[in-house]
Each structure stands twice: as C-alpha cells, then as structure tokens.
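Complex shown without one protein chain; remaining protein chains in place.
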Amino acid sequence: MSRPFPYTYVSCPCADTPVPDPARKRRSRESPQKQTPERTEAAKEVDIPKPQQTDDENGQTDDEEQTFDPRSPRSNFSLYPPEQLLYCEDCHQIKCSRCITEEIVSWYCPNCLFETPSSMVKTDGNRCGRNCFNCPSCTAPLAVSTIENVTGNGAQQGPWVLSCGYCMWTTLDIGIKFDKPTNIRNQLQKMTDATAQPAFDTRSRQGSRAFGDLKSPLSTLTSVADGQAAARDGGEGQSASNEDTPENTLSNTDSRFAALKSFYRTQISETSNSPNDPMGSDFGFSSPGALNRLMSLYASSSRLSGLYGGNKKSKSKPPVMREALNASEGLRIAPEDEENAVIERLASEGGWDSVASIEQRSQQSPEVRFVDELLPLPVLLRTKRAKRCKSCKHILVKPETKPQSTRFRIRLIALSYIPLPTLRPLTLPSSSSSAPSTPSPDLNALSPLRPVHVLLTLKNHMFDPVRITLATPSVTPGRVASKVTVLCPQFDIGANSDVWDEALQGASAPITGDPRLTGLRGHEKTPEAGKVWDKGRNWTTVVLEVIPGTLPGSEADTSNIGNESGDDKAVSGSTQDQDVLEIPVFVHMEWDAEAQLEQQNVGKASKPDDLVARELAYWMVLGVGKIQASL
Amino acid sequence: MATLKPPPAQHRSSSSSHTSTGPPKAPLKADPSSTIADTAVFQGTYPVTIGANTIIHPRARFYAYEGPIYVGDGCIISEKATIGAAPSKSRSRSRSPSPSPSQSGESTPTDNQPQPTQELTTRLSYFVIIGPQATVLPGAHIHSSTHVEALCIIHRRADVGSHVKICSGCEVPESGNVPEWIVVWGSGLGQRRRRVRDAKMPGLAVMVASLAAQNPVPGAAPEGKVIEDARLMVLQKEREALARMIVPAGAGKKK
C-alpha cells in the first residue's frame, strides 16, 4: 500500500466471520408477507446464531490455525490502518467500515462550512445555495470578485464575476456577469434556467426542475420523488405547460423531461382498465410501491394469468397508449442540421480548445458541448455521519452536528481498546554481533538473508493492564519466505493510568520511550530471547528478528526481480509487490475488565468481584520493508 | 520596457559577498529601480541582467553557466526560484574535481550537453511572475505577463507565450511551446485551456431563459481581457508593496 515503511495494519475480523446483517434478517421476515408465524420464528432462530452457522458453512477455511496471509486477495479488504478502525463495546469486536452503518447527522458545504438544514438539501439539489461554486473547467472553487474594484477605484460597485484562482476561468468566458455580489445562485438561475421563471409551477417542482440542470445524481432522485406529487396533478401540469410557448420552455432538456414525464403519467392513467386495477392511476414508474405491486402481481397466480393470458380474457380492448406527439408533450425532433452545425463550429471557431472535455461535460447539462456553454457548478454538499455497529446497532461514532466542530459526542475507536502498534527498525551500535553496523537499515532495500531486528511497540490505551501473546508464522506466507521470530512472544502492558500521572512525571516518561535514546543508553543491550526490549507505563517493546528471504528471480538471475518466473507460478497471484516484506502477527490480548456497569462503577472501581476476564484476538500485519533483489 | 538597462550594477558587491568563496559570481547588471534581496544568488560566467522595477525575492537563484540571463521590467522572481541550471546538474564531472571557477563555464561544455557549444540565453520578458521554487532552465524564453506558479519546471529551450499561466507543479517540456493566452493546468502532462480575451455573448441557455421570462437579454459582459488587466494591476501593486518590504542587497540601499 501507499504508506511508507514501516507500517502496521490491523485486520478486521469481519472478513472471516461475517457479521449477521439485521437488514437481511428484516428483509427475510418482511418480504414474504403471507408467511406463517412459525416460519418467521424459524427464520429468526436460524438467523440468530449466525456466527457459528457461517463458521460451519465455510468450514474449509475456518481453520483456527490458519495463518493470515497478507498477500491473499481477500486481505485487501480486511486490513486497515489502526486509526481507521472502530470498536463495538457490545460485540467486543473490532469494526471496520464494512461492519457499520452510517446515518447522516448534518449536511454542510465544504466551501463556506455552513450547515444546510435537511429540509433544504433536496430542494437545493444537494448543493450549496449560497455563493459557493466550483469552476466548470477545473473544479477549483470560484471566487466572487468585482471588476471595477481591481481596476482601481475601489468603489465596490459594478459588475461582479465568478473567477477561478487556479485556471483563470471566469464567468466572462461564458458572457455572464452579476449585478450583486450576493445570492449569486439565484441570479445565475434566473439567467440560465428558463423554467425557473414562469409562474405556472406551483410547488416544489420549481425547485427540482430548476436544479435539474445541475445534473447531480440526487437532483434526479429529487425529481423522481417529487414525481409522486406531480403525478396527482399531472393533468394540471400538462395543461399548464400547454399554455406556455412551447418553443421557449421546452428547449431545455429538463423541461422536456418533465413534460414527457407528466405526459406518460397521464397516458398510463388513461389507458389503465379500471380504477381498482393495480396498474391504476397511482401506478407510476417512479412510485415506490411499484415494486411491491409487481411482486404481488407475480405472487398471485390470478394476476399472472391476468397479465399473460389477459388478452383472451379481457372483453374490451384497453385503450392503446400513444407516444408523445408534439413539443408541448416533450417531443423534440432532432434538427437535421444540428450535427452539421456542431461540426461547422468545430471547424471554424475554436477547434479542440473550444470543446468541453468528458469530465467537464459529465457535470453539465447534456446539451453542453463547448467550453463557452459551461456553467459554474454550485458546490456539492458533504455530510457528517454517525456510525452504528451493523450487528447490534450500538452507536459507535457520533460527531457534533456543527460543521466547524471537530468533536465527537461518541467516538469508540479501536485504538482506545486494542494496543496501538508501532514498528521501527532497531539501530544497534556497531559492537553488536548480530546486526549490521549500519546505523539504520534502509527499509526500502533490505538485503536478503541478512537478519534485521525490528522493534514492535504496543501501547495500551485501556485503563486495565493487558496480557499479550504474539504469534507469527516462522516463515512468512507467500513465495518469498522470510523467517520471523518474536523474541518475546508473551508480555504484559501496563494500564493507561490517569493522564495526570504522565503529566506529573513530566518529560521522563516519554523520553524512556524514545527509540534513539534507548538505543544510545543501552549500548550493551542486545536482543535476547524471552525478554522484552523495553517497557514503559503503558507500553512494551519487543524485538522481532527477521531474516528476509530471497526473491524467486534473484538466485537464478540476480538482475531481475523475477518477472519471468511469475509465469510458472501464476496461480499464486500476481508477482507484484512480492518483494514487500509483510509479517502477519496474531495478537491475543487478555485483561480483566469491570463488569458491564462501567458508568456506575467509577467510585468503587477497584473491587475485584466486579472484574471479568476479557479477551480479544486479531491479526495484524507489519510492513517491514522491501527486499532487495540481489544479495 | 526595454529589457536591457546598462546602468552600473550597484548590487554586485553585496551579492558577491555571499557567494564569494566557491562558485563564480555572475556579472550582474541591475536597473537601479529593481529590488534584489540580499540573499539572492547569482552564479555563473555569463551576465545576468535585471530590468526596471523587478523584484527578486530572497533565495532566488540565477545560474548563468550556459548563457546570459535577461530578466525584463516589472517581474517578480519568488523565493527559491531557479533561473538557469546549476553546474552540478550537467557538468558535475567536469566541474567538481577542479574548483577553479573562472573560465570553466566556457571551457568545459564538452560532456553530456546536447548542444555544448551553443550558449543558451534565458529570457524573461516584462511583467513575468516566477513562483516559489519554480525552475526555468537555460534557453527558456518566457514572454510578457506570464505567470509561472510554484514548483513549475520550464525545461530547456521552451517557449512560453505571453499572458500564459503555468499552474503550480506543471512542466513545460524541453523545447516545448505554449501559445499565448493559454493556461496549463492539471497533473502529468497537464491540460491546456485558452483564456478568453474578447467579449463573449451570453450562452444559449441565457438567451432562452431571458426570452422565456420576457426579460431583456442581459447586456454584453465586459471583455475577458479586463480580468487580465486587473491581474496585472494587482501585480503592479504587489511589486510596489514588495519593493518596500524586501531587504535589499546592501543594507544602506538607496531607494
């Protein structure tokens, strides 16, 4: 991965034991609507002991002794930098981004950092409704600036433009200036959106359609949702749009879309047989109930026959649905010369430079072809999200709603529970017998077969002391077999006592943790089996001895990192990154925690009766370095 | 706007005091109205000419080993910008063993230079901004009112037109050509965009909208050039401000 050596990743156990997904459970209970109660009960019971069940199911992989292979393709999906992992106190398990569900706490504009109330998000098309725009040319933020001011007289009057400080695009490129420096989005909308102005729109359609040209994925969702409302007064909408001069209004893609939508909706309602029919008036393609109706359609056989054998049964032919015929219904016949006009324009005017790129067009209305048609893009909103455990719904992260705040109301990160691993190479003085005398080995070029010592520090953030057992395969998995020995696989880490202790101890505590200092201090210190290297208040350092293996290509052909040898063993996956030395380490931690009553127990914390033994085990991967091809 | 101003180089003495030990000091011809920071470095054997009202920020480096350097009027050369190439880059083998600096610049262009005998004039026209840590290699010609942002590299013999902006981190390849009024941006090879100089009619969408609303079509916007005029105005003001702030070469410098 992209982190520099040395790094440590922690594996989320969800890859091996999938968390029971309550959403699936609920679905299985709800969707067969006519299910007998006992069957629902049965389904529940099958679902609840999910972990065991899944273990049984993929029993062939569920070998307790199996080594975690950092090279396995699945590992890509379970390894995380420690700071990205969460911890669920109810499940007593590490949680990664796939073990959680998210819910939006607030929306905010990343440019002005104002919160957008949730009621406004839809109508604003999920974009900032203030003065925040991105450059349609390069996506950098646009600034509102006045032309008059900079040219000298400081009057702060006169036309305003949006300008890009990066690529120098301005709204003058598309011939637009603004009269006021405020409410730019409204001004722009009035200038560019034909449908925003006429008063025939009654309700939210104005908003949704007006922002349709922004082409946000959410804005189409918005118009779909609004469709339900529009469906009910579909006739009215259609007649209203008939009153408009069609050639003006419907030149816009979005207004055409709206017209087509309302036209077909009325067509569907007119052609349906009876008001009771499920294909009745409120059946719209956008109706959320459509799927349910379809499902029940298939479920009951009579409906099925009504659908397929309906031709024979139905006495009267249903009225045939017709297609849109004229412009007011949304029809637009492609002008014959349109393509020619575009080609002519390409040839005569700007050439390549004048054509908008695919990236630029993807953010714009579909008609936009040339750079001088690009409109400024209101900034897309971002969200602050709370995170819940997928299996127990326990809330794991809850940020403050205010966009500017970086605080959390709840933040159960894994680092508060599992010891924070840090890795660094051991720099031994030259007198040492085992290590090379170079001050620090170049981790990006480790010599094969030359032992390297690395220090693994585990720092405990819990208020209880922890017993750790480390286990590692003696030979790393994969084709480059490096030998690994944890010199001290079992050790204790002290509790993370009161922060004041550290403060009162002053600088002394951290300094003992200083790798360089300990290196300097312990000149005679050599890595010794069975002994911890160093120990502090809430951290312990142990030594790992690593003998990097030789790369497959290097014995035969020292110049090559074995590209050609990859062919014969193609089964084992790609040969890329095979020179990366990653060590899987199994961490088993045990501690005595206070029984469930964490909150109430604060006063009488030291009562031993309340303690329960806890344990947690997980894999982590230590990225030590890269192995050189040659010796 | 002449790029060559012959007045005697007042800054020479102090700039030489900084670089006196090792490498050769480039003969510096600076206009008296220019402001050259005391920590700017001028090395090489060819002359360096600085035009009127030009600002040289501290730690800017001029390496006139492969040819003369001309900097026009009203330019800003930011800190750690490099004009020319340090000898270590191309002539390390010939130069490093013999530290006799005086004539090596002309006598040793025999190794891996593409065109060793030809002297490469580096030319910056007027109102050019070179950003922090940008590099302009020998032989490059940067035309007027062009802005080269931070960390850019203008390779040898490149020709950058006037009113061009090279956005930060972008490069202009060797002997590359950037036409005038172009913005080079993005990463990798970068993308190019032509800036708009003249007035644009409002786009189709605007026309349609105003028709639909029975509003008059909005009046023509000003020419795109006004933006550039404004930018040059800002440049002018920045130069004036900087001229007051930068510690010039020679503490008791006349203004």
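In order of appearance the chains are A and B, and numbering begins at 1 in each one.
The rule is simple: a residue touches a chain if its C-beta (ideal position, glycine included) is under 8 Å from a C-beta of that chain, and two chains touch if they have at least 3 such contacts.
In the analysis below, contacts and distances are computed from a predicted model.
Chemist: Looking only at the UniProt record of the hidden chain, which name from "Dynactin subunit 5", "Bardet-Biedl syndrome 10", "MKKS centrosomal shuttling protein" or "Large ribosomal subunit protein mL43" is the right one?
Modeler: In UniProt, the chain that is not shown appears as "Dynactin subunit 5".
Chemist: Of the residues A:P13, A:P82 or A:P584, I need the one that contacts the missing chain.
Modeler: Checking each option in A:P13, A:P82 or A:P584, the one touching the absent chain turns out to be A:P82.
Chemist: Could you tell which one of B:I69, B:C167, B:V196 or B:V226 touches the chain left off the display?
Modeler: B:C167
Chemist: With respect to the chain omitted from the figure, which of A:S11, A:S78, A:Q93 or A:N111 is a touching residue?
Modeler: A:N111
Chemist: Considering the whole complex, not just the chains shown, which residues of chain B touch the missing one?
Modeler: Missing-chain contacts on chain B: residues 39, 58-59, 78-80, 131-133, 149-151, 167-170, 185-187, 233-234, 237-238, 240-242, 244-247.
Chemist: Name every residue on chain A in touch with the hidden partner chain.
Modeler: 80-86, 108, 110-113, 138-141, 143, 149-150, 152-154, 156, 164-167, 382, 387, 397, 403-404, 406, 408, 411, 413-415, 420, 422, 427, 439, 459, 510-511, 514-517, 520
Convention: only the chains that are shown with their structure count from here on.
Chemist: Once bound in the complex, which stretches of chain B touch chain A?
Modeler: Within the complex, chain B contacts chain A at residues 165, 167, 183, 185-186, 191-196, 199-206, 208-213, 218, 220-224, 226-227, 229-231, 233-234.
Chemist: List the residues on chain A that touch chain B in their complex, please.
Modeler: The contact residues of chain A facing chain B are 137-138, 147, 150-152, 159, 161, 163, 166-177, 190-198, 213, 244-245, 248-249, 251-252, 350, 353-354, 357, 365, 371-373, 375.
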